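Only one protein chain is missing; all other protein chains are in place.
We call the chains A and B, going by the order they appear; numbering starts again at 1 in every chain.
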Amino acid sequence: MSITLAGMIAITAAVTAILMVGSRQLSMNLVLYSVQTLLVAGLTIVIGIQHQESNLFLIALAVASIKAIGIPRAFLWIVKAIQVRSDPGTILPAPLAMHFGIVLMGASSLLTSGLPVPQGTAKISLEATAALSLLLTGILLMLTRRVALSQILGFLTIENGIYLFALTQTSGMPLIVEMGILLDVLVAVMIAGLLLFRIKSSFEHIDVTQLTGLKD
Amino acid sequence: MSIILQWVSFWLSLLVLPLLLLGVIRKLKARLQNRIGAPITQPFLNFFKLMNKTETISETSSWLFRTTSVINLASVLLVAFLAPWLSYQPAIPGDDLFLVIYLLALVRFFTILSSLDTASPFGTFSSAREATLSLLVEPAMVLSLIALALSQHSTSLSKIFAFLPEISLASLPLWLLAGAGLFISSLCELSRMPIDDPTTHLELTMVHEAMIIENSGKNLALTELSYALRMAVLFGLCAQCFLHALCCIWHPNVLQQSLLSVVFLFLVGFATALVEATAVKLPWRTAPNFIAYGLTMSLLAAFVAIAQGSLK
Partner (left out) sequence: METLALTSAIPLLLALLSISPCKLTLIKSVVPSALWIHFCLIAWLCWPVITETIPEIRISQGLALSHLGALFLLLTIFVAASALTHAKFFFDKEESRTAAPAPRHVAIFYACSNLFLLAMCWVFFCDNLGYLWIAIEATTLTSAPLVYFGRTRHALEATWKYLIICSVGIAFALLGTVFIFASSQHGAIAGGSLVISELIHNGSQLQYSLMRLGFIFCLLGYGTKAGLFPLHSWLPDAHAEAPAPASALLSGSLLNCALFGIWRVNEIMVSTRHNLISHDLIVWLGTITVLAASIFLVRQHGFKRLWAYSSIENVGIMLVAIGLGSGALFFLQALNHSIAKVSLFLLSGNIVQSTGSKSLGEIRGVIKFAPVWGLLLALSAFAVTGAPPFGAFLSEWLILTSAADAANWAVVITLILGLTLSFVAVSNHLVKVLFGNPKPSYAYFQPILTSLLPACLVACSLVLGFTTGYEVFKAVQ
């Protein structure tokens, strides 16, 4: 049996992503995203202690302060300012989407079992499963939601999945690259947040499925 | 010696705990809502009061209506003997999880039949609702038990809930998830708060209460008793799941286990009271969304069980 602490934290993060798919309250989603990112940051610290790499502590600090606290706080403020509380969702109802998310988690465990793993670890890596599951859940979130804010959260979840994959399946990307990626994501989210305000003020809604003015 | 002790304590629990649990939940709920509430012994007093009352039976009803409460009580008693809802319970052969599930389904079946039998309009629509709910809840409940069965490679409930000495930290998530799934589906199964309000006085919104609206006297007393027993068994199973989760971290001895299983049973009752005091009853349309969370927990538990199985 090889369920490690790291694997458990990773799977819990993936479960919070699945719960995000199941909840339609935007503030609840933001809290869940924050928890998920904190778990990812915690995992970074755990791996940092295991491999004794001080770089990882810095990255964990940056991830926790920017992605787990800064971005959700800013978005909570936006949610209050634009007065949109919940997301009506698209075709798939939230509970069914959540079950679909679990199916995707199962699928990702099958997919990751085909990947070559680093020497001396278990055949199925829970961390890799969690990472891929986060990625797929993020895509699911983007597909099943219509409010622009949820789309950004979906993108951030995808990004968390990729980060988790890089963290657990490789010996850690170089610090400068990780920081650059974090900066890019932060700027992208800031621009998207500004656009949210503009969309709200000029369309009086933030429903992306109704943005169909441009066609061939 | 210990077997005799087991039987004695089990019989005592069987007689006292169900109605006591009901009373405690009601009292806690009242205290959480800043009311004084009825005394904890109120369900016992109610039971004896109802036993002494005369019964009013609709002229159009058949033998089904009169026998249902007895059949139900018998089935639930059988479940209470089979399912290991207390850790000091003597093991009985034939404690298969599917038998228990379908005995519970039998209870539901007869309750629905008897409420249809009286031809009361409330009974009819509430039985339709009950049937719909059971359709939604059953998969969640079965799946959470199956997830546990998968990890223990047995469908015998006493084997699933046996306290193994080598239980490790790795099975903590499984027990927690299965417990959560079982708890949410029990709330629906027992017609508790977010799905159905047991204290409501508006028949149009009732589910379970509207089904037994025609029962009175001894009939109602037995129905209430079997309800309390069913609640004790289901919450007891949840409590066992959480107790096992605790055992992944800390290994108690037999006496501690026995005490803890009762404590955990009341803790689950407390959680129920907390939910009832804070939650509002969901509109009928959104009830499936709540049940879906239970199913999610059970699915996750099944996923974890399968993943562990393939890791071994």
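The criterion applied here is as follows: a residue touches a chain if its C-beta (ideal position, glycine included) is under 8 Å from a C-beta of that chain, and two chains touch if they have at least 3 such contacts.
If you're wondering where the values come from, they're calculated on a predicted model, not measured in any experiment.
In the full assembly, the chain not pictured is in contact with A, by the touch criterion defined above. Shown as candidates are A:I45, A:I69, A:L96 or A:V208; the residue that touches the absent chain is A:V208.
When the whole complex is considered, the residue among A:Q52, A:Q83 or A:T170 that touches the unshown chain is A:T170.
Of the residues in chain A, those that touch the hidden partner chain are 115-116, 118, 135, 142, 148, 151-152, 155, 158-159, 162, 165-166, 169-171, 173-174, 176-177, 180-181, 183-184, 187-188, 191-192, 195, 198-199, 202-203, 208, 211, 213-214, 216.
Throughout what follows, only the chains that are shown with their structure count from here on.
Inter-chain spacing, taken between the CA centroids of chain A and chain B, is 37 Å.
Listing the residues of chain A that touch chain B in their complex gives 1-3, 8, 11-12, 15, 18-19, 22, 93-96, 98-99, 102, 105-106, 109, 122-124, 126, 129.
Remark: chain B residues 168-170, 173, 288-289, 291-293, 295-296, 299-300, 303-304, 306-308, 310-312 touch chain A in the complex.
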